[in-house]
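Only a part of the assembly is drawn; its chains keep their places, and the rest are absent.
Naming follows writing order (A and B), and every chain is counted from residue 1.
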Amino acid sequence: MQRSSSERDVRVRAWDDLLHDPIPGRIAKPRTEHGLTMLIDTGLGLQETRDLIELASPYIDYLKLGFGTSKLYPATVLADKIRLLHEHQINVYPGGTFLETAILQNKWEPFLDRCLQLGMRTVEVSDGTITLSPELRRRIIREAKRLGFHVFTEVGKKENGAMLPVDVQLQMIEADLESGATNVIIEGRESGKAVGLFNEDGTLRRDDFDALVEQLPHPSRLIWEAPLKSQQIELIHTFGPNVNLGNINPRDTISLEALRCGLRSDTLRNTL
Amino acid sequence: MQRSSSERDVRVRAWDDLLHDPIPGRIAKPRTEHGLTMLIDTGLGLQETRDLIELASPYIDYLKLGFGTSKLYPATVLADKIRLLHEHQINVYPGGTFLETAILQNKWEPFLDRCLQLGMRTVEVSDGTITLSPELRRRIIREAKRLGFHVFTEVGKKENGAMLPVDVQLQMIEADLESGATNVIIEGRESGKAVGLFNEDGTLRRDDFDALVEQLPHPSRLIWEAPLKSQQIELIHTFGPNVNLGNINPRDTISLEALRCGLRSDTLRNTL
């Protein structure tokens, strides 16, 4: 029964000839630097993954196997999952914390090799938990780039309430892009609360956010980790329907796409 | 493997000859105006839908494809989902916000036609986001009725903290029922917070609620959107196990039925 739907053309939608999206301009896959949706997967089973793909693959660009969860997968399940996602143009990559673990164990080079063996072509370089010198950070980014990886980096600390000063964030973003990162992720964790630019209740630290945005040389190359609906709404209002958003709960994939297109009250309202 | 269980008789339950439900009187399907559970679906895959049906179809009367999500489905997945649900006596319908979008684009009549073509026989007429004149509201309800739809209407605004005065709500409820609506939904959104009769923390605005309930001519024809467990408990306490409840998270289907039947501490307690 699964076969039937998943092999048919997913681009045909039943309402598209009748109604247009209230917010125009949402771009379709393949999306490269812009318009990206990155999911955080903290333990989707294989059949759930098939379900998600069948319903929503046009709305997913990246799926991150959150923190060190991929180490806990049976090897065969991990291999099946990576293959399934790649067949539908969804890039899979291991969580930044997992590469940090490899760095701590002086194994980051074999870590990159193993990613290649497993078929993963994206990595995220971060220091949310560990201390990482600018030199080693640059070296890892460059080496991953040389090996053919699509490289994300992340700026921000995972400690409760931690926020790097805006000028430090700006310097890191610039340095990472220069070193070869395609996109830089702004830390928001899975919770979206009490971390980076987010207050304890998940609202934006508006002053810091504005100060950062104002000075950004390449705003479109950031990916904002924004797991909460209120954050997604605010970022869509600020940057438009193609803002890059990350750490989206897989269950919110369709809801987020509806927000981007104005198919939900919170963003439809602004078109009136 | 799926086939085996789903085709067997779902009415046989392993404990029913031994123990009775602590709260008696819960009615079985088909339920028409009363005892209804309406789910809000923001992106269930086909296999998840099959799972839900196999486990819990006796406890589900309506499934709403939340806001404009149905526009984002591949046509084949949407068709399969509608068929699956109807085969198990679960009525599917598009979210009120989606019809509001059609109204904004002057396409509400073709919208109703398309619903019929897709096999949907229920619609919800609302003005949670748009402004809708009483005249057009009545016209849409009547036309949907004439086409053979089962018509829900909704009373309430989706803006943060918004609540219509109780007497305005009462007038709208009366007018909608006179125009042909079968049930009137009281707005609670997906979150159940800071909307309509709910405070920011999801508790009931008790004074307004009591004032509304006291003057209701047909309390059993309301459907209360009550996504939070505390709200479900309070409404079951007030109206009994067959109160109509809406915007239930599909994952809470069995939990809600347990509350209705006194099979969970929060409602069992009141039978002691």
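Just so it is clear, a contact is a pair of C-beta atoms (placed from the backbone, for glycine too) under 8 Å apart; a residue touches a chain by one contact, two chains touch by 3 or more.
Computed from a predicted structure; not experimentally measured.
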item: Homomeric assembly size (copies in this file), of which only 2 appear in place; value: 3
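What we mean here is this: only the chains that are shown with their structure count from here on.
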item: Between chain B and chain A, distance of the C-alpha-averaged centres to the nearest whole Å; value: 33
item: Touching residues on chain A, where the partner in the complex is chain B; value: 1-2, 4-5, 8-16, 18-22, 47-48, 50-52, 54-56, 59, 251-255, 257-258, 261-266, 268-269, 272
item: Touching residues (chain side chain B, partner chain A) in the complex; value: 2, 42-43, 45-48, 50, 66-80, 97-98, 100-102, 104-105, 107, 110-111, 114, 118, 128-130, 158-159
